[in-house]
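Some chains omitted; the rest stay in position.
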Amino acid sequence: MKVKQIFIALALVFFATTMSLQAGGSEQGATVPDAPTQKSVQKPYESKTMSELTASFWQTTGINAIFDLNDGEKTSEPKGVAYEREMNWFESSLGRIMMIIIAFILFYLAIAKNFEPLLLIPIAFGGILANIPLAGIGGEHGMLGIIYNMGIANEFFPLLIFMGVGAMTDFGPLLSNPKTAILGGAAQFGIFGSLVGAVAIGFSLQDASAISIIGGADGPTSIFIANRLAPDMLGAIAVAAYSYMALVPVIQPPIMKLLTTVEERQIVMRKGRKVHRLEKLLFPILVLMLTIMILPESAPLIGAFTFGNFAKESGVVDRLSDTMQNSLINIVTIFLGLAVGSKLAADKFLVVETMGIMIIGLIAFSAGTAMGVIMAKIMNKFSKEPINPLIGAAGVSAVPMSARVVSKVGSDAKPGNILLMHAMGPNVSGVIGSAVAAGVLLSIFK
Amino acid sequence: MEVNIIGEALKFMLLGMGVVFIFLYIMVLVIKAQAYIIEKYFPDKVPAIPTSSIKDNDEKTRVAAVIAAVTEFRKNKS
């Protein structure tokens, strides 16, 4: 067969030439004086008996690592070994198992309940990987650590996600009925109300601000702010933000029903006016200009968001807009989820603060929902056109889940009453509102 | 001291909610102004955005055309 012949001939030529020619050259090449040695130094390997070898293998099994409580294993830190500390016995054993169980519960919610699977599956899997003993996957040279340093530590991935979300967002419903934007403002009470709560239970003002952004119901914004104001709590904040976003169908409906009467939930809203294409094209630019004038601190977030939206609405760069909405955002979602999951390592997540963050986050979501609904009730009183108070709940953002939840609760109250488009207005203005609130918090601590 | 820090948080709330509402309120005004101006100067007729997206998307268009054709075909059959 021809291939074999070529192969053999090649090998022979190679062998002959290399051997003869390298003879002189190689000693010259082998030494690089006055330079870092190119050959990595290998530890001398000491001979071991078969049982010594087996015993030393046993030391590297996970079973041993988990059951040996005093093995002095170190934490994994994406910033490097200088930031590592020794784990206590709980973190290196039972804590790991608890976190893996939590990951399984997140899998269950994602797959069986379909709660935000695009986020929960990578996060929970990252959580498992981060809790594997000895492997150091969350460390500087581990896969999760590499990804973390690539895009979380510098806030790059959240901005790319925001860009993609911008390219997927249709501002039509908001432009069609602009006053619903106010509802997206009211729901930001979730942020500032929980801020007060957080300082009340003992967090510092800056930490409390970072935590309260969970009330913005917006993953990228939460990561962005946490990274600036309280990087140590980034993991718990991001996990809380995404978990509650996933739990929106569980958290919001009871609050919505509590604050509204059946009659209010049955209110049918009028169809908004038709929106000119030029309005959609100019809107992202207008929002960006407003941001520049009022609140440059929010400009990275709103800049990325409006860039994505402008690219889509321009209609002339569909190649790029499609890429933002698909391959780019998908790649970043995988990476972001895994890297956020790395903060589910027992030594980082199972700390006292986490419980506080989870509680404050829940309060923030509830307060935002409640204030959105209340503001919608007030607007309904004073508005000529009827406003269904349910759409106020969509103001927390959590695009597009909360708008879907609103629509579902609405059609439960009155079958056929589709509120989805009406809820999208507060929903997308809630994204802008959260970014503005984030900018205010950043500007305070600048 | 603890009362004090909560007081600070309440001030943050005042400032924050104030800025959020001001921002969104100006945004609402600007949207309305823009709608008014565009309706006045570009009434009805489709704006000058070229449909070059079609070039990039001929795949989609073709699939859409095929689907339309098949739909029609099914209708005609039944």
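Of note:
Chains here go by letter, A and B, matching the order in which they are written, and residues are numbered from 1 within each.
Keep this in mind: a contact is a pair of C-beta atoms (placed from the backbone, for glycine too) under 8 Å apart; a residue touches a chain by one contact, two chains touch by 3 or more.
For clarity, every value in this text was computed on a predicted model and none was experimentally measured.
This structure file defines a complex whose chain copy numbers, by label, are A x3, B x3.
By definition in this document, only the chains that are shown with their structure count from here on.
Chain centres here are Cα averages; for chain A and chain B they lie 23 Å apart. On chain A, the positions that touch chain B within their shared complex are 174-175, 178-179, 181-182, 184-185, 188-189, 191-193, 195-196, 198-200, 205, 208-209, 273, 275-279, 281-283, 286-287, 290, 294-295, 314-316, 318-319, 322, 429, 432-433, 436-437, 440-441, 444. For chain B in complex with chain A, the touching residues are 2, 5-6, 8-10, 12-13, 15-17, 19-28, 30-32, 34-35, 38-39, 42, 46-47, 49-53, 56-57.
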